[in-house]
Every structure is written in structure tokens, then in C-alpha cells.
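The complex appears here minus one protein chain, its other protein chains still in place.
Labels run A and B following the written order; every chain starts at residue 1.
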Amino acid sequence: MARIGVYVCHCGGNISEVIDVKEVAAFAGEKSDVVIAKDETHMCSDVGQQLILNDIKEHKLDKVVIAACSPQFQGATFMRTVESAGLSPYVMEMANIREQCSWPHFDFPKDATEKAKDLTDMAIAKARLDESLKKKMMPIGKRVLIVGGGIAGIQAALDLGDAGFKVYLVEKDPSIGGHMTQLSRTFPTEDCAACILSPKMADVPVNPNIELLTYSEVKNIEGFLGNYEVRIEKKPTYVDPAKCTCCDDCVDVCPAKVPNEYEEGLTTRKAIYLPNPIAVPHSYVIDVESCLGQVPLACTKCFDVCEPGAINYDQYAEEINITVDTIIMATGFEIFDATQKAVYGFGKYENVITAMDMERLIVHGAEGSPLRATGNRIAFIQCVGSRDEQVGNENCSRICCMYATKLSQLLKRSDPKRDIYVFYTDLRAYGKGFEEYYKRAQGDGVKFIRGRVAEVIENSKTKKLTLKVEDTLTRNIIESEFDLVVLSVGLRPNGGTDKVANMLRISKSPDGFLQEAHPKFKPVDTLTDGVFLAGTVQGPKDIPDTVAQASAASSRAIRLMNQGEFALDPIMAFVHEDLCDGCKLCVEHCPTDAITVSSGIASVNEALCKGCGSCLAACPKDALDLHVYTNDQVLAEIKSVLKSKKKEQSRFLVFADDMTAYRLSDNVGIAKMSYSIDSRIIRIPSCSRITPKLMLEALKAGADGILLGESEEKSSPFPDAISTINSNISKVKQILRKNEIEEERIRFVQFVTVMLGGFVNNMNGLGDYLKKVRPISDKKRKKLGIRN
Amino acid sequence: MANKITITSENVEFLRKVEELSGEIITLCDQCGTCSAGCPMVGEMDITPSQMVRNVQLGITDVLDTKAMWLCASCFTCTVRCPRGLDLSKIAEALRQIKLRKAVDYIDINKLPEEDLKELPQIALISGFRKFTG
Partner (left out) sequence: MSRKKFPFYPGCTLKTKAENFERSGLAVTRALNLELIEPERWNCCGTVFSLTDDDLIHHVAPIRDLIRIEEMNKNGIVDESRVVVFCSMCYNTLKRANLRVKENDEDLEKINNLMYREDDYKKSIEVIHLMQLLQEIGFDKIKEKVKKPLTNLNVAPYYGCMLLRPKEVGIDDPEDPVIQDELIMAMGANPIDYPYKKVCCGSYQTVHEKEAVAGLTYDILTNAQNEGADVVITSCPLCAFNLDNRQKEVKKTHPEFREMPILYFTQLMAIAFDLDEKTYGFDLNYIDPKPILKSKNLL
């Protein structure tokens, strides 16, 4: 026998102005197992919480039900309250009579009061069966994998290494440093990029806590927070860095020339080369794709000339396996491929270059060895590959306005005779010192013209370029000739990101960059526990923002790892061992590979289980169940909200997933939008937990319709939930068909949390439909088979 | 002298009308000018295509008396270039239709010179009449 205390909150009128809270409290007091039932102005206040604490002590309560706001709102508060009284935080249940009752049904106070009773009864029914669960504590160590060795990865590695954490920094290129190594100067301060970057790069290999793995790629990641198993492949460089003295003799004799990627293909390099002048590790590498000396061994010129004997053709790729506790994704960006924008002629016209090309030209120009002539009339075209639906990229790349401002004034100042134009749509100078920097360029005589260039036409004889553009401020059409056109290319997600993101189940935002856990409050977290984002992998940003985010990601990782253990919500599958026959059907249905079968009995790895409940429907023996939302509990909830249904009345159940549909229903309530009062919303972690058997039980118990509300596939934390739900529904519909019950009584909707109107339409749609087709006859209900 | 205009809810009516006829969300235009600079007929126009759209955004009905919309050749160059994915040819057609549906033809077939009528292929005449007459 449980001893339950029930508290009905007025919420300062938010509830009590619509719902008769005294009536609800009186109703609750009549229920079995309820020891006391009270109403109070503000349950969440100190007074309200003290009331609960006193009652727990005085009346020896072992379960608490609070009829108030949404559990999304104050659930954590009340969990702490009961926990502080020495009870499990999981013996507290809330009845959502504000967001789901007094707010959406404010026009119908009488019916709302009845619904509030149902919801309170539902919470009592669930509380009766609440288990005294504990938060699951799991150990966590101090090892971090950082994927990507650009400025984000370097900053994160140094922060974590300095803080005493073991860092594995994996970089696919032979040197760390990333795109920043290519830049001339940085905006708006005009620091020499290489000069400020190279000391940071040099700090990495000397940090005793950092293991640097360059020329390496992450091949596989399995596991979970505190136990990620990572397989890395390190490619051979064929040069022993310990012996190499960087004398350059090998480069002189190497016969294989290929475009130099560090110089954006503006120069060539040899097959054996130093990746860049500030490369770390500072060692040569043989690019096996272009080397003539590899199989068959046709050329050994570098080997022959190398005095210290650093060259070794017999190196092979190395597989490195590590285990880490957390992961930071810092795979960065690549620049937009300007050939996609054929109208600007990049790749076709020799005098159309990218801004990254211009960075290299400026660096070499400043060193007194220009790579090519620039001419005097130079035009920058902004937003190439950004803010352009024609190439499928709607987003602003954030840095192009400022790098063009930088490049244009560097060019102008190095030769004031130059005539420099920047053609832009909107000039975005949002950062610290940016507006002042833009003003300086204007003062230097760089001409900013507001208009997006429509096309570039080359004079095939002179190779000069004509730009067609509207000056949208005077509405004149400009057709002018330039010597050089610089495309301010935008940032795109690095092509290599997808592979690793898929291994970690991190989703992408619509712009193609990785999605953070919350845009405001968890900007460097992901929805995968223990995986963080640093730098442009999350979206275009400049160097200071990248560095700040890298430090933020490090600190978020440290916050987890420093605790030595972490808490898991006990919403996890468990096995009724007496019922399990080891058939393994559940193993196939688990999207996170959390279930294994040994000695004929299934068991659930609690660290891997996400609590989606997909396995429940798969089990033919009902051996699988879900803590916090057990089969018995959900069934008790279903029955309790159908009890009050009168003859000829229609009623439908809404199973709302915690992540989206439940939050959405709250948002609709907050917006005071009304919907069918015939609905009763039941919160579950995912609709994949609602087995065909539960649906049929619901119809048998008096429900006339069921709406399953789930997160859209792309934002769902549960990878295969949608297909599980669809398959569960089709099983139920099959049975309905057999029994001549309308299939449309069962509906499945994928929601996003901003779809308020969509939620209301779906609720009313089903409500109206059920009124039309009338309740299911008792005769038909009885016949519903409930086999799984 | 600069024009003084007022912006009232009536202006919104005109915008809505053009949006309804064209099926385009005209408020999405961010006035970058790509359409204007690539337009083959812009040299003949009194206002540029982007200016035409701006006028519609502001609900300025005077745009119906400009020549620009009649000079649109429906070549769809702007359509394939608009960074906001707007189809300007539909907007121009909507403006023409507002005029044509009031039985105001842009050209008078009877006034076309005999020799032109003889020389022009059907394809030119039919498409011309489709665009310029109601």
C-alpha cells in the first residue's frame, strides 16, 4: 500500500481562475492510497515545498503527486524536494493541469475541472506503481579525443592538456594549423596570421598530455560517454621525423610535380615536401599518390640523396586504437567550390580567383616574390556561395565581409594606385572593432558598391573582365572592366565531417553544419552525451569566436570528466528475466546496440540504452519493460483517464514524446490556443515505447482514438523510432480492419516544437473525426485481440 | 525633387494582390540587384527589375504605369539567378495581368505595320499578343 500525498496548485490564479482546485483536491482525497490532498497558492515556492517536506515526515508519505504546471517546467524542482526528504526523486509525479488544462481550455471551466481530475487521477495511478529508482552513476575518466587540428582543435587540445587531461589530437593533414596557416593577416587587427599561430602550433607536440596524430583519420567510433572506443588510421609519411633535418636536398631531386594545396594550386610542390613553412610536426612527407618511387620502385632519387637516411619506403599505415571519455569535434570548414557558380567563370577565366588565392598572393607579395600580377583594377564579389538559394546555401558565412574589407585595404595600402571595389549585398560588420575597420577601408579609398554581381564576362583577347552589376542605391547598371576579380567564397562544412558525425549520431542543421544541443544554452554541446563542438564545424565563425568556442567546449568536457562519475536518468529498458527466452528479437530492434543475450537471457547495457522503448514491441513474451514508464504504469495511466468517460462521449489519447510533442503541447498551452477537450495527453520518452498491445488495451478500455506524437526523424534523439512506430501502428491497423473499426482512429504525426498551429489542427482533426464516426461500440471493443 | 510617399494598409493590399497572382512571396526580395544587372532588356527600361519589385514591396501602385514590366521578355535569366529563389518573371506577369484584366491592352494589333505582320513569324505574333493584350 502506497501512502500518497496530493497537492493541487493555484499557480497564483493561472490554474484556479479556470479550474476549481478545491474540487480537484477533494476528488483526489477520495482516491485509494491517498493519505492527504491539499491545495496551495504556489507549490513551487519555498512555502509549497516546505509543505511537502513536512507532510512527508508527518504522514510518512512515500509518493507525492503535484497537480500544477508542466513537469518540463518545475519537475526538476519537485524532484529535488522529495529527494531532500530522503525519498527517491522518481516517486514524484506531476499532473499537468496548467499547460494542458487551464490554459488551452480556459473557455470551458467546468469541463476543464473534470479533465483536471482525470489528469490528477492519472498521476496518482502512475505514482502508485513508481519504483524507488536511483540515478544511475557511471564512472568517467580524463581522456579526450579531438578530431581536427585547425585553430579550434589546437586551442581545445592546449586547454585540456594544460588542465591535466589526456588529449588525442587527430589531424588528417600532415601538419596541424588548418586554414589559418594560409592567411595573410587577421581582421580587424591585422596581426600576421602565421606569426600568432606558429607558437601555438609549436606548443602542441611539447605538451606532455597531448598525443598528436597527424596524417591520421578516425575510422570508427563506438561506445558512449566515458567509454568511446576509437579506431584511428595513421598514414605513412615515409620520412622519419627524428632523422629528417629539413635540409631540402630531397625536394631538389624529386621529379614529381603536383599543384601545391597549401598555395591553393597557385604554385607546385614536389611529391616529397614540407606541408607549409610553419608545419608541425616540422618534417617532410612523401605524398604517395604522386611519388614515382613507390611500387614499382622506379625512382629512389630522394632516398639516394638523403644523408641522414630519414627516408623509409617500407612504412605502412598504422592502426591505433584508443578509448576516450569525451570527444570534441573540430573538423572545421572548406571553402565554397566557386566552379559551382559558373556565372562568375572561376576555373574558366584566368583572372578570376578566390579570396583564399588572394591571401596567398598577398603573403608572397609582401615577401617580395609575387606569384602573379594583380593589375590595378580589382573587384571583390561578395556572397559567393553564401546567401544564395541557387547553390543551395541560404546561410551567411559571417566572415567574408570582413576578410574582403581586410584584403582590399591591404592591397590598397601596399599600392595606393590600385582601384579597388567591393560589390556587396549587405555589409555585415557586427563584431568588435569591425565597424571601425570597415570605416578605415572606406577612408583608405576602397569603394563599396551595394549590388550583387550578375555575371562576369571575359574579353578573350585582353583577358580583362567585365562585371555586370546594379548599383542598387542609384539604380544604375554598372558594366565595367577589371584586371582581377576576387570571389569572396563562403564557408561550407568540411567534407570529412559527415563520416565522423554519423558515427556519433550528431545531426546537422539545415545549413549543413553540425547541430548544437541548444542554440542558446548549450551552444557547444551536442545531443550525444560527451560530444562537443568547437569552431566552424558548428557554423561559420571567425578566429576569436572559434577560439572562444574551443575553450568553451574544453570546459564543458572538463565539467563532465572532473566529476569522476556521471548520472544517468534511469529511463532504461530492463528485462523480466522470468519471461525472457533469449530469442534475440529485441537485439535486432535496439537502435543503440544496448541489448546483448548471454546464457539465454537478454540484458541491457544501461550506459548505452537511451530509453526509447523500441525493444518492448519486439518482444513476443513481454519480457522487456521500461523503468519510469513501465507497461503496468502506462496501462494504469490509460485506464485512469478513460474512467470518467460517459456513454456516447468520445475520448482520445495522445501519446506525446518527451522531446517534442509533449513540449509542443505545453507551448500551445502557453500560447493559450485551445483544442479538443476530448484529448488526454500521456507523456512518454518516445512513441516507440507504445506497443501494439498497449494501443489495443487503450481502445478496449474506452479510447475512441489514439494520436501518436513524435519528434521529426531528423531531430529525434532516437534513431529508429519512426520505423518502429510505423510498424507498431500497421499491426494495430491490421487488427482494426479485421474488426471493422475505422483505421483513421489511429494517427501518427511527426512534430517540430514550433508547429503550434499544426498541433492544434491535428488535435481538432482527430476530435472532430471521432465525433463524426461516433464512439466504438462495446461489442467491437470486446473483440479486439491483444496479442503482440 | 524627391517623392514623398505614404505607406498605409492599402499599400499592403496591392502587395498581397501581386503575391496572390504571381504565387511569389515578394517580401523575400533583399534588393541585391542581380536581376537588374543580368536583364537583357534593362537598357530600355524606365525602372530596373529590382526597383519594380521594391515598388511592389512598398505597395506603390504607380509601378503599373511603368514600362519595365512590358519590356520583360520572360527569358527567366533572373529566375535562375535570384539568390532568394524568387521568380521575377511571374511578378512581372502579375503586374501585366492586373492591367490587361482591366481591358487595357499594351499594344494595338491594328496599328502594327502591314510589312511587320507579313515578316513576323506566328511564334512572335502569338507570344506578343499573349503578353501584351488581354
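Going forward, a residue touches a chain if its C-beta (ideal position, glycine included) is under 8 Å from a C-beta of that chain, and two chains touch if they have at least 3 such contacts.
Given the structure is predicted, the values throughout are model-derived calculations rather than measurements.
Colleague: Using the document's contact rule, name the residues of chain B that touch the chain not shown here.
Modeller: Residues 20-23, 40-41, 43-44, 71, 73-77, 79-80, 87, 89-90, 93-94, 97, 106-107, 112, 116, 119-128, 130-132 of chain B touch the chain absent from view.
Colleague: Take the complete complex as the reference. Which residues in chain A touch the chain that isn't displayed?
Modeller: Those residues of chain A that touch the unshown chain are 342-343, 348, 455, 457-458, 460-461.
Just so it is clear, only the chains that are shown with their structure count from here on.
Colleague: Just give me the whole-number Å value for how far the CA centre of chain A lies from that of chain B.
Modeller: Averaging C-alpha atoms per chain gives centres 44 Å apart.
Colleague: For chain B, which residues count as touching chain A in their complex?
Modeller: Listed in rising order, the residues are 30-38, 42-43, 47-48, 50-51, 80-85.
Colleague: Tell me, which parts of chain A touch chain B in their complex?
Modeller: The touching residues are 343, 383, 387-390, 425-426, 450-455, 468-472, 475, 477-478.
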